[in-house]
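Shown here: the complex without one of its protein chains, the others still in place.
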Amino acid sequence: MNPYLVLSLLLFLVGTTGFIVKKNVLAMFLCVELMLNAANLAFVAFARDLGQLQGQIFVFLVMVVAAAEAAVGLAIMIVLYRRRQTLNPDDADTMKG
Amino acid sequence: MMTELLWLLPLVPLAGAAATGLLGRRLPKRAVTLVAVGASGAAFVLALAAFMELLSLAPGDRRIEREFFTWIAAGDFTAQASLLLDPLSAVMTLVVTGVGFIIHIYSIGYMRAEDGYYRFFAYMNLFLFSMLLLVLAGNFLLMFVGWEGVGLCSYLLIGYDFHRPAAADAGKKAFVVNRIGDVGFILGVLLVFLTFGDLGFGRVFGKIASDPSRFPPEAGVGVLTSIALLLFVGATGKSAQIPLHVWLPDAMEGPTPVSALIHAATMVTAGVYMVVRCAPLFSRAPVALDVVLVVGLATALMAATIGLAQTDIKRVLAYSTVSQLGFMFMAAGAGAFSAGIFHLMTHAFFKALLFLGAGSVIHALSGEQDLRRMGGLRRRIPVTFWTMLVAALAISGIFPLAGFFSKDEILWAAWAGGHPTVWILGLLTAGLTALYMFRLIYLAFFGEPRHAEGVHPHESPRSMTGPLVALAILSAAGGFIGLPAWLGANRFARFLEPSLSLVHRGAVPHFSHALEFAFAALSVAVALAGIFAAHRIYLARPGGAGRIAARWGAIHRLLRDRYRVDEFYDRAVVRPLLGLSERTLWQRVDVGVIDRAVNGAGASILSLGGILRGMQNGLIRSYAAWILAGMAAVLLYLSLLRS
Amino acid sequence: MTLDELFLLIPQWILLAAAAALMLMEPFGRPAGRRRLGLVTVAAVAAAAYALQLQWGLEPRSIAGGMIRIDGFSLFFQWLFLVIAGLSAVLSTDFNQREGIDRGEYYALLLTACSGMSLAAMSEDLILTFIGIEILSLSTYILAGFKRRDIASNEASLKYFLLGSFATAILLYGIALVYGATGSTQYQAIRASAALQGEIPALLLPGLGLLLVGVGFKIGLVPFHSWVPDVYEGAPSPVTAFMAVGPKAAGIAALLRILAEALPGLAPDWTRILWLLAVLTMTLGNAAALVQSNVKRMLAYSAIAQAGYILVGVVVHTREGFTAALFYLVIYTVMSLVAFGVILALSGPGDRRVHLDDYAGLGRRAPYAAAAMGITLLALAGIPLTGGFMGKFFLFGSAVKAGFVGLAVIAVLNSVLSVFYYFRVLVYMYMKEAPGGTTDIDPVSRPVWAILAIGVLLILWLGVSPDRFLALAGYSSLGLK
Partner (left out) sequence: MDVPFILSWTTYLPAACALLLLALPGASDRALRRIALAGSLAAFVLSLHLVFHFDPFTGRMQFEESVSWIRLPAFEIRHHLGVDGISLFMVLLTTFLTPLVLLSSWRSVTQRVRPFLACILLLETGMIGVFCALDLMLFYVLWEVVLIPMYFLIGIWGGERRLYAAVKFILYTMTGSLLMLVGILYLFFAAGGDTFSLVELVARLESGALGWTSREELWLFLAFGLAFAIKVPLVPLHTWLPDAHVEAPTAGSVILAGVLLKMGAYGLLRFCLPLFPGAALALAPCISVLAVIGILYGALVAMVQPDLKKLVAYSSVSHMGLVVLGIFTFTTPGLEGALVQMVGHGLSTGALFLLVGMLYDRRHTRRIADFGGVAHASPVLAAAFLVVTLSSIALPGLNGFVGEVLILVGSFSRSKVFGTLAAVGMVLGAVYMLRMYQRVFWGPKNPANAGMGDIGTREKVLLLPILLLMLWIGVYPPPFLRRMDASVAGVLRRVESARAPGGSYRVDFMDARGTPGEETK
């Protein structure tokens, strides 16, 4: 098994676990970034394995997407922080049931 | 002529009923009287004409059947609207219309002051219609129509005074108890259809008689016996035999003319008529005949004993009716079908007379029915007294009144048929009959007046006494048409013979006329003994009755309480059934099980919704955990559980 | 990319250009007049629709180097998304003015979302699918939080964003695994390689699993649904209406393409998983909807359950199944838009009157709106003579035909469940009296009326005479090989 893939899997697991464990929306978003990068790593690794260039190009696309996501996400967090003065995701529970 | 117009016979009273019932409320009483009594009179005339026409035929041809239309036809099941006039139905028709007409006339006076006059006569006419339909029906199903129809009229007429709860209850009880019998009847009819593929009397009995290999006289309980027993269940209901006798005494809540017509003379005898009509069938079912015999005897005896201890004049007569009906069934059970019909006819005369007389007494005493508050009426209402005396003697079986001939024939048939026990108990019952009947006569007409202050007994109007006299004549002389063989020829039996030609008859032992005469003398002696005893107890020794009652307290109470059969039914059947329905079926099964299951299914889904609601806790991280869990499950499935 | 291929993408160009124009209109144009922004949006949609209709009848083909497929399926979904965008824009206009959020970005995002959805449906390459879904998602994250002063809207936006990006990451990882297993992200290539190797590559199955999770999140399948009720409730009502139909349809489209075009070889695996997901989705969605008292939230759960029905068509994976799923999507879109249209028309200032109690006695207070809502609810419940029934009929029929009788039985029992809560609204509207002091209903604007009326007529028409739409759906599903 390709060690890069193992690393990628670990990264992915860290990201998912962190997303559930962390109590700060920023940290959670960072975990998502970890997951995205795990995918990036996998793409690169696979591309190397397959001897293709395609996979490596995908990584750039994903990075762009991640950047856009970050922009949108931060904006949303800021709005919430302004209204609530908190970044704890558990405080956003007005709607439930 | 009449054979073509046979349909008119039931239809005339029906038209009378429709006219009085639908328009009567707006018509003056005279018009109602004219229509209703006229209709019954016309029916009587028609019946007479039919009878005469029948007589004009040779005995073998005395059977006129008319099919008017197919009433119900589905597949191989057909029931015709067919009428059958033969000697048996002709006799019944005459009795029904004759007594009916007399009682209609009587009712003019008796019901004069009633608001529901039109309603009463509408019901009475409807009753005549139903009864004629029952009697003239040419097949089982049409007979059932009449059968239920008379039940309905009985219900309506008992409940005529519907504002009195007792009357309302009695009406309902009569109908329901009758319905129980009717179920037996209809099941019997169904079995007839299944067995013979037909319902017409002529064809069914023809098949029985013509195919002895298929329908031999049965030693045990075969199909014929089953049919007979089922039909007999119907008869016990209609004719108030054990165990369905309980409704008839209560039925006395109806107006007295109703008691006379329906609950004494005609409707209650329908059971006897039906058994005799089915004689070809019954005669091949000895077990059923034995049942009929035993039930008849038991009923006769039981009712006679109860009659001894009743204080309501009409109830005494009601139990007397039950008892006499028992006699008729004894006759049928002993195979003496024509004797049963003979007694039916004479009984119709004298029992109607007794009831009308009782009505007259009650009328005279402004509604008093308790024998203990009567007495000494002999001179105040002489016509009533004398006519009732005739009837009492007749029912007691004193020679040469009508009851003597008919009852004696029954007792003789029991003996001759090889049932000595039945004969002895029958004789005893005859004695008891005389006893309770003269108890009534003595208590009502003799001794000191015991009625309340302010009541001035007076003789009834002529429209009421006229019928009394007419019936008294019939009661006195009616027996002569059926003179026993040792006094001449039994013309009644011979006349009925064509209707009973298909009856299966075993070997009849022959007895000498002298023996028969001796038996007759014995039964008169027993009756006289009964009258004498009544005289001793109720007239000669004041307070004698009280002493006997005190001495035999338990038995007296048992008799007075009518063997507590009603109470037994109430506890054994009515209450358990209501309890079962209310508590078990409705509350427990319907509400407790089915609805709870239905609502529970709903509730469990709602609670599932509640659980989901709880899981939807609004926390992002727990949502993510759900996604992860789902993902884990999917991956697990794909990696491990995949086969 | 040839000119020809550019021509085929003109509808998308129009949408994106209009989006850019709308963004610029506000800072540079005059203060937004009444409905001007909405009008521009609708005009753009109409123009795109016109351009789209020129492609009618073209031979199916792949363009952009095999990344985009132009076929009936693509046309169908582009049409559907255009209709959704256009109607949402109309529904939004009055609402936004009432709530003070009538901004150019709003409409621009609506159009970009529409474009993203179209891409997801047209894409023949996992990466493009991913990008389409991302465009859609980013637009809707913002739209959900567009009422910036509303705490519920903020929270909805945050929840949607966090969970959405989480699911996107999962999806992306799944794509990576599939790429690794097959060496391509292009559907035909994936299909070919999977078929060539005979044995299924080890990483393909986990890849499939992660793809299902990622797309299932977008569609709102249980247990990936938990964001749906909260976000639907918190988002501005027109956005909820849009989200209930648009992203869901896009998710279904992407799922259909992936499963039917790229991974038909794994059909035994994904049918079983989707069978279970469909059952869970229907049952739990309905069960949770039973206990809701907020109509918007109830409809959110109902939307989850409806997705379960649609999934039946995917599980069946026959021509009939795909056709029925597409057909049901059309009906579902109409029903949802009308239902949310009534809700937002009645919700009053602040979007507050969305509780069942607010609907008490509506039959008298606002007979027409109540009638529109009533017919729509009947349709959602699947009562005959409405499109909802016809849709379910063909869905369940396809299931029965393919031998999924058990699934059909579960689905109809779920329909019975759903009757309970759909009819509960009817009970409130027609069988309860309004409590005293209920305020009057705001007048509903003409364009919204028109949409509601057309929607109701369409629901009835589809219920009585579905032949044409069914034929259209059948033609479109031909694209799935």
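All chains are identified by letter, namely A, B and C, in their written order; residue positions are counted from 1 within each chain.
In this text, a residue touches a chain if its C-beta (ideal position, glycine included) is under 8 Å from a C-beta of that chain, and two chains touch if they have at least 3 such contacts.
These figures come from a predicted structure and were not determined experimentally.
For the chain that is not shown, the touched chains among those present are B, C, taking the whole complex. If you put the hidden chain back, the residue from C:Thr240, C:Thr271, C:Asn286 or C:Ser336 that touches it is C:Thr271. Note on the undisplayed chain: of the listed residues B:Gly60, B:Gly75, B:Gly454 or B:Gly543, the one touching it is B:Gly75.
Among C:Leu58, C:Ala202, C:Leu457 or C:Ala471, the one in contact with the hidden chain is C:Ala471. Contact with the undisplayed chain is limited, among B:Phe44, B:Phe121, B:Phe193 or B:Trp626, to B:Phe193.
Residues 25, 69-77, 141, 144-145, 148-149, 152, 155, 159, 162-165, 168-169, 171-172, 175-176, 179-180, 182-183, 186-187, 190-191, 193-194, 577-578, 580-582, 585-586, 589-590, 594-595, 598, 602 of chain B touch the missing chain (whole complex, contact as defined above).
Seen across the whole complex, the unshown chain contacts chain C at 268, 271-272, 275, 378, 383-385, 389, 393, 396-397, 400-409, 412-413, 415-416, 419-420, 423-424, 426-427, 430-431, 465-467, 470-471, 474.
The working rule: only the chains that are shown with their structure count from here on.
In terms of which chains touch, the assembly is arranged so that all chains touch all other chains. The chain with its C-alpha centre at the largest distance from the centre of chain B is A. More C-beta pairs touch across one of A-C and A-B than the other; that pair is A-C. The mean-CA centres of chain B and chain C are about 79 angstrom from one another, to the nearest whole unit.
Taking each chain's centre as the average of its CA atoms, chain A and chain C sit 26 Å apart. Separating the centre of chain A from that of chain B, both taken as means of CA atoms, is a distance of 96 Å.
Shared interface positions of chain C, defined as residues touching 2 or more other chains, are 158-159, 162, 166, 170, 229-230. Looking at chain B, residues 613, 616, 618, 620, 624 sit in touch with two or more other chains. Contacts from chain A toward chain B in the complex involve residues 16, 19-21, 23, 28, 89-90, 92-97. Of all residues in chain C, only 127, 130-131, 134, 138, 141-142, 145, 148, 151-152, 154-159, 161-162, 165-166, 168-170, 172-173, 175-177, 179-180, 183-185, 229-230, 233-234, 292, 297 touch chain A in the complex they form. Those residues of chain C that touch chain B in the complex are listed here as 158-159, 162-163, 166-167, 170, 205-206, 208-210, 212-213, 216-217, 222-224, 226-227, 229-230, 269, 272-273, 284, 287-291, 417, 420.
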